[in-house]
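Here the structure is laid out as structure tokens; the discussion comes afterwards.
One protein chain is absent from this view; the other protein chains keep their places.
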Amino acid sequence: MPPIRVHLKLLKVLAALLASLAVALASAQDHDPNGSLTFATNADPTLNPWNASAVIESNLINTILFDQLVRYDPTDLHPAPGLAESWETAADGLSWTFHLRPEAKWSDGVPFTADDVVFTFNDAILNKDLGARNASGFAPVDRVVKVDDHTVVFELNRPFSSLPYFLAYYAGIIPAHVLGDAENPLTVASFNKGNPVVTGPYRVGEFVPGAYVKLVPNENYWGPAPKLASITFNIIPDGNAQIAQLLAGGLDMVSITNPALLAGVANNPNLEVIRQSQNIWYFVALNLNDERFQDVRVRQALLSAIDRPAIIDAVLEGYGVVATGPIAPLQQALYDDEVAKWPYDPEKAKELLAEAGWTPGPDGVLQKDGQRFVIDMPTGQYGYLVPSTLLVQQYWQDIGVEAKVETIEWNAFIQKAVVNRDYDAMLAWWSTPPTPDQSSYFASSGAVTGNNIPDYRDPVLDEIWERGRAATSQEEQVAVYREAQERMAEQLPYLFLWYPDMIAVKNTRIGGMHDINSAANFQYSYDWYVTR
Amino acid sequence: MSDAAGSLIQAGKDDARKAQRARFWRRVRRQPVGIVALAVLVLLAAAVWLGPLAYRTAPNRTDARNILKAPTAAHPLGTDELGRDVLARVLAGGRVSLSVGLLAMVVGLAIGTLAGGLAGYFRGRVEVVVMRLVDVFMAIPNFFLILVVVTAFGNHPVTVIVTVGIGFWAQMARVVHAEFVKVRGFEFVEAARALGATHPRTMLRHVMPQVVPQAIVLASLGVGWAILTEAGLSYLGLGIQPPLASWGNMLQNAQSYLWLKPELAIYPGLFIAATVLAFNVLGNALRDVFDPRG
Partner (left out) sequence: MTAFIVRRVLMGVVVLWLVSVVTFFLIHLAPGGPSAAISFDSTAEQREALLKQFGLYDPPLVRYGKWIVGTVRGDLGVSYNQGLPVGQLLMQRLPNTLTLGLAALVAATLLGLLLGTLAAVYRNGWVDHVVSTISTLGMSIPGFWLGIVAIILFAVQLRWLPASGIVSSSGAGSLVDRLRHLVLPAGVLAFTLMPNVVRVTRSALLEVNRADYVRTAKGKGLAPGTVLFKHAFKNALVPVLAVLGLVTTALFSGSVVIESVFGWPGLGRLAIEAANGRDYPVILGATLLAGLIVVVVNLLVDLLYAAVDPRIRHE
């Protein structure tokens, strides 16, 4: 991205900050200086963003605690300055220079410097022996070099125009002066499960395992002073129990993983339902090592057979839209609506299958060369994967394709479907940074061992992704990713299902939140306040 | 043994049996609640196994456009969160839950009776080994054991049945063992042995019948326990898995819809409670019938 764009962005962020300042001033009278907020998380968090166990239960807490080089602009989710004030890329796209905030400090008072960035990347994320979480997102990065205390250079092995997006995606910087001597900086228990040294607006005040984590203002924070006395995350594994506590006033905000639970909070005047967007796409992966699915007409038919709006209404309570590819509509500038959509059309599905040689057999199930069209479809117990899978099974049965659904426990499912690629079809989702570079889920290099779950191999698409990575201007990007979206919508490496809305319910007494996206919201936690 | 002696013993036994039978039926008549429980269970079994012959709606057929519907003529109990017919699922789930309960009980009873019987009959080294094994199993909290086994072998219905059954074989073995030890000392058993009956014959013909009442009581209570355990496993996501319905997993699914449609949780919950209650009441009644002092 050219430097000029960054400066434009800076202006925009400044404008946004001024606007929020105005709002803050207006509400200064009713803002309670002793206010505190209580949220829920579903398990004991791991307070190190790169530990392999730090996932959904830890992400948002770590976002408050560990500032990142880059964060999202809370108005449009474009990269905005975080611990890095500005950045620019070399003409060949093979190196990026980041200018760090000189006033930033760790919560123990030690200055934040280039050494911390170098340590976080070279010694933690890029050290392959550690198996750091999300490390594969940084595969194009060779190493990070310190220029001076406040300047670092990311050296790449290939162009990577989406680097700032990845740096804004749960990519907190960890302290070299605390973890530098550890044999494995990702598994220091006193840090991960105790009181980590952080750069964010709040730090850990108290961590009672199994009960709660309480965050208090970080006196050494470089940015605006936090407006809350504390933020507490209660550990509540069950979604129903979270809703019950929200209704009882014990919680101020809950993320809803199962939209069916929303009925419990409907019509409550103290609660407000917010829809957040995120680049998440649900899919059915057809195992492309299976000859039957290598025929594109079969993939198109199996997608046409599914009434996606009906599933969205039934399972997501309407909180979602039909997906056309991996780039979600929240990427307004790049999302392409003019692609093949494969609307629900069982007749067309049957025609496509007939063209591919599949004709009705005596028992109603389609046949080809005496083989019945039977699909093994394992599914894992997680979120609403099982109900969605059961609905897809029915739609396929309606056109004469028999899916044998086997529900297994989540860990065993991952072993079977992801590690062993032992499935014919499976329904799951990808959650990604809001960047058009979705190549890791499609590129031939990610087949078999990586995130290309269906083992899709398409040299044409591979080449388009490469061009996208090297694209520097906005126009160039729009053109390349339009091409990518058209190709994927036609070829269907995955059967794209829907983009779910992320739903949260919050108490109306909370102010200063950025409702566009939860990651962005938590990156600006110093804006939050409670009305009196 | 000589014919005369044999028929004499037989005749004496026959008389005793007749009197015993008469007393037995008198005691049965004093257990009206138990009889009601038995009737409920027979009705339930008939409904879940024979019901589908009359009520042919498919229990697993989803319909995304007709979810959470109120009862209609087509769906007498309405539809669930995936548009499936609730009545058909209650019946199908009952079939699975009752089967799991009964089969698990059979597994537990078979292993327990065999182990406890052998230990109580032969005593000595067999007894020491078997009863220590029983101690081991009694020391592992059942649920931890079941948790580990189901995690290891997956949630196939057979696995669930066997693990739930294994969950209570030890308790069964203990009771059967005690009974065997007691009955073994009875005069007619010793007489039979003295008259040259083989071990298996003595065990089956003379000792077993004395143990049967206790075993029936335990079995009845055991079915209830097994159904509850399967429901608990399903609640934790470790029991019978969809698309197959069981009362336990219906309850688990319904939990997300407590706010929207609490009936979904009420039907399977009621059926579990009613079935287990009936088995427990029956078990208690049987205990009173067989052992009137209790």
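Order of writing sets the chain letters: A and B. Residues in each chain are counted from 1.
Everything below uses one rule, namely that a residue touches a chain if its C-beta (ideal position, glycine included) is under 8 Å from a C-beta of that chain, and two chains touch if they have at least 3 such contacts.
In this text the structure is predicted, and so the values were computed from the model without any measurement.
Among A:180, A:209, A:318 or A:343, only A:209 touches the chain left out of the display. In the complete assembly, the contact with the undisplayed chain comes from A:247, out of A:118, A:247 or A:321. Residues 38, 43-44, 46, 51-53, 55, 128-136, 184, 187, 189, 192-193, 206, 208-212, 214, 232, 234-238, 240-241, 244-245, 247-248, 250, 409-412, 414-416, 418-419, 428, 430, 446, 448-451 of subunit A touch the missing chain (whole complex, contact as defined above). Mapped onto subunit B, contacts with the missing chain fall at residues 132, 135-136, 138-144, 147-149, 151-154, 224, 228, 231-232, 235-236, 251, 255, 258, 265, 269, 272-273, 276-277, 280-281, 284, 293-294.
Definition applied: only the chains that are shown with their structure count from here on.
Centroid to centroid, with C-alpha atoms defining each point, subunit A and subunit B lie 48 Å apart.
Contacts from subunit B toward subunit A in the complex involve residues 60-65, 67, 81-83, 151, 154-155, 237-238, 241-243, 255-260.
Within the complex formed with subunit B, the residues of subunit A that make contact are 239-240, 243, 258, 260-261, 263-264, 307, 310-311, 313-315, 381, 386-387, 390-391, 393-394, 405-409, 412.
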